[in-house]
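Right after this comes chain A.
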Amino acid sequence: MSARELILSALRQGNTATAAGEPNDAGAIAAAADALIADLSLGRPRLGEGSLPMLFERQITSPKVAASLDKAASLADVPRAVDIYLTTHGLAREIALQPEPALTAMDWSGYHLHEEVKSDTIVAVGKALWGIAETGTLVFHSGPHSPTLFDFFPLHHLVVIEASRILGYLEDYVAASMGQPVPRNVNFVTGASGTTDIEGTLVRGAHGPRFLHVILVEDS
Partner candidate 1 sequence: MTTASSAARSSAQASDPFSIPFDERIKEALDNKTLKIAIDRTTNNARDKRAAAVAAWPGFAEARTLGKSIKQHVIDHLDHYLVEFEANALRSGAKVHWASTSDEACAIVIDLCRKAGAKSVTRAKSMLGEEIGLPHALEDAGITRVETDLAEHIVQLAHDRPSHIIWPALHRTREEVAELFRANHHKPQNSDDIESMVASAREELRGRFLAADVGISGANFLIADSGAICTVTNEGNAELTTTIPRVHIVTAGIEKLVPSLSHAMVLLRLLVRSATGADLTQYTTFHCGPKRRGDRDGPEEFHIVLVDNGRTKMRNEGLADMLRCLRCGACMNHCVVFRQIGGHAYGGAYPGPMGSVMTPIFNGLEKSHDLPQACTLNGSCQEVCPVDIPLPTLLRGWREKSWREGLEPQIVRQSLGFWAFGARHPFLYHIGTRLAVRGMRLFAKGGWIRSLPLASGWTRHRDFPKPAPRTFMEEWNQQQRLKAKG
Partner candidate 2 sequence: MDAVPLHNQPTVSDRPKVALYVTCLVDVVRPRIGFAAISLLEQAGCDVSVPQSQTCCGQPAFNSGDDDHARALARNVIRAFDSFDHVVVPSGSCAGMIHKYPELFRNDPVWLHRAEALAARTYELLSYLVDIRHFMPKDVTLHASATYHDSCSGLRQLGVMEQPRKMLAAIEGLSITPLPGHDVCCGFGGTFCVKYPAISNAIVDEKARDIENTKADLLLGGDLGCLLNMAGKLHRRGAATRVFHTAEILSGFGSGPAIGEED
């Protein structure tokens, strides 16, 4: 017997011994699984009072997530917001720009742009697909316009997110992506890279970005 058959047959033998009499067809199992999460609010942490962008801002800038955040009135204002960040941090106007049409369509004159992110990239600018207020999370789907390594190579990761893309709970993301093809990678980014591996002390910039900066676009 193959390992697959061995494992499945051992499990099925155990089924008859343990769950005798219970409906075991796929439909009944799926129904039982759905019933478990029929009430999504069960045991869920409560979002505070306020609009979703406000709650998102509060969470992502809280000490737990510790990202910095700036606001831009519209997508067209993003290059200026990036410039403010670079100037504040004494960084050159040289960025890896995620090949996302909404970003590449902006006016980046005065910037030295790279289309690819490299292991030694200092600053990368990307755009998140969703934000989640509950946890202060930025969601990225991998794809031709969103290489995964944009989120992990740079030292400074600047992320544009539109206020209209902010969701409440983790489950709201599931609902928002329901029925669409599952991307190769779904990346939930909740803060800059960190480690507590030496004596439990949190230090940022372990392997991924040391700095996460969010540009919240209020009107899009």
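Heads up, the rule we're going with is that a residue touches a chain if its C-beta (ideal position, glycine included) is under 8 Å from a C-beta of that chain, and two chains touch if they have at least 3 such contacts; residues count from 1.
If you want to know what made the cut, all candidates are chains of the complex that A comes from, given by their letters.
Because the structure is a prediction, the values reported are computed rather than measured.
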item: Which of 1 or 2 touches chain A - same complex, any copy; value: 1
item: Complex contacts: residues of chain A adjacent to candidate 1; value: 2-4, 6-8, 10-15, 17-19, 22, 24, 26, 29-30, 32-33, 36-37, 40, 42-46, 59, 64-65, 99, 116, 119, 134-137, 142-144, 147-149, 151-152, 170-171, 174, 182-201, 203, 205-209
